[in-house]
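Entry: subunit A
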Amino acid sequence: MTETLLEIRGLTVEFDVPAGRLPAVAGVDLSLRRGEILALVGESGSGKSALSMSLVGLNRGPHAHIGGEVLFGGHDLVAAGEKELRSVRGKDIAVVFQDALAALNPTQRVGDQVAEMIRTHRKIPKKQARERAAGLLGEVGIGNPAQAARAYPHQLSGGMRQRVMIAIGLANDPAVLIADEPTTALDVTIQSQVLRLLKRLQADHGTAIVLITHDLGVVAEVADRVAVMYAGRIVESGTRDEVLFHPQHPYTMGLLNSVPRVDGPAVARLPAIAGSPLTGVARPPGCAFAPRCAFAHAACGDAIPPLMQRYGGSAHLDRCVLDRSRDALEVTA
Partner candidate 1 sequence: MKPTPLIELEKLRVEFGGSAGRRVRAVRDVDLTIYEGETLGLVGESGCGKSTLGRATVRVTEPTGGRIRYRGADITTMRGTLFRSTRADLQMVFQDPFGSLNPRRKIADIVAEPLLRARGFSASAAREVVDDLLDQVGLGREAGGRRPHEFSGGQRQRIGIARALAPSPRFVVADEPVSALDVSIQAQVINLLSDLIRDRGLTMLFISHDLGVVKHIADRIAVMYLGEIIEIAARDDFFAGPAHPYGEALLSSVPTLSFSPSRERIELSGELPDPADPPPGCTFHTRCRYVVDKCRTEAPLLRTVADGRQVRCHLPLIPLKGSE
Partner candidate 2 sequence: GVAAEKDDASGGTTRSGGTLTLAIDGTSAINDPAFYTTLGDWMAVDCICRGLTFISFETNEPAADLAESWTVSDDQLTYTFKLRQGVTFHDGTTFTSADVLASLNRQFDDKDKTLPEGSSRPLKGIGDNLTSITAPDANTVVMVLKKPDRTLLGRLSDIGGRIISKAALTKYGADIGKNLVGTGPFKFASATSGQSVTLEAFDGFHKGKPPIDRLVLQQVTDPSTIVSSLLSGDISATQFTPYSALDQLKGDKSVTVYDTPKSFDAFLMMDVRRITDLNVRKAINLAIDRQALITQAFFGAAVLPDGYTIPPNQDAYDATLADLSKTDVAEAKRLIAAAGATGRTVRLMAASDSWHPKAAQLIAQNLTDIGLKVETDSVDPATYFNRLLSPDDKFHDLMIWERNGYYPDADDMIGSLAKPSGVYGDFISGFTTLDGSAAYADMLFEAKNIADATARKARYSEIAREWADKYMTLSMLVCASNPVVSGAKVKNMNWKALGNHRCYMETASV
């Protein structure tokens, strides 16, 4: 549980957009350890996908500018050439995308799509790859794997498709699996099936998973560690229990409070965060959350606060300059 697989240092991702240069990821330091599930949470546009895609250069392009370091097995993936990255992609680091229907080739049988993943990194005969693919489909809980392997994506239900995506992700037993909102498009009943599957596979294979989600319930369910993102930066990180039940950053607190919960009593008004998330090109000089923060004072606007440990465990970091009584802000668990 302690070996660091992936070390992210000062990662920045910027996109050229009509209005200028958009800092989607504005300097992120993060590490992923072997076998853990790290949840990356944050609202839409906070840079979760941009961060994770840049790990394996999937968002490289003429209008994307990626900076910083991503150290994996002693190599810096940010500086790595396309060719080198190709040998990492799918083999050591795989990705499960959110919209499985769009992410699967509509004109190719799913079995072949799984087999292709295998054959890209291991030179084995087609037939063998197909068998292995069917095996994988069985492993991700598809009832009749042989038949499903011959199906086209549209012939499968949403849950099935997501399982196929996961099968593709796990095909080469990668060390890291990035799951970008793997259950957001699914119904709750299916979502719980898929989450359980992920958890089981992670346990069986020892894969480290970066789970991207904006659903705090999902985080509570499966994550070992949590990193909360806001406007391209990590504002708080720590173990699941530390972040969810002893949040330090006002944003995390606000987020937790505004979730309408099924457990607990119905309330007349949800404690919402005012305003809307920052997604534009222009960023304030200080704390990006300050304009929405109920506790903000003058100092918040001066400089971007550093991510640091203040209370609780040594690995519980947050990016807030406020010194205040935690008890007053405690979330009722």
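Here is the rule we use: a residue touches a chain if its C-beta (ideal position, glycine included) is under 8 Å from a C-beta of that chain, and two chains touch if they have at least 3 such contacts; residues count from 1.
Regarding candidate selection, all candidates are chains of the complex that A comes from, given by their letters.
What you see is a predicted model, and the numbers here were worked out from it, not measured in a lab.
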Task: Candidate from 1 or 2 that touches subunit A, complex-wide - done: 1
Open item on the list: If we count contacts the way the header does, which residues on subunit A are in touch with candidate 1 in the complex?
Closed with: 43-44, 157-160, 187-193, 195-196, 214-218, 220-222, 241, 244-245, 254-256, 258-263, 266-274, 276-277, 292, 333
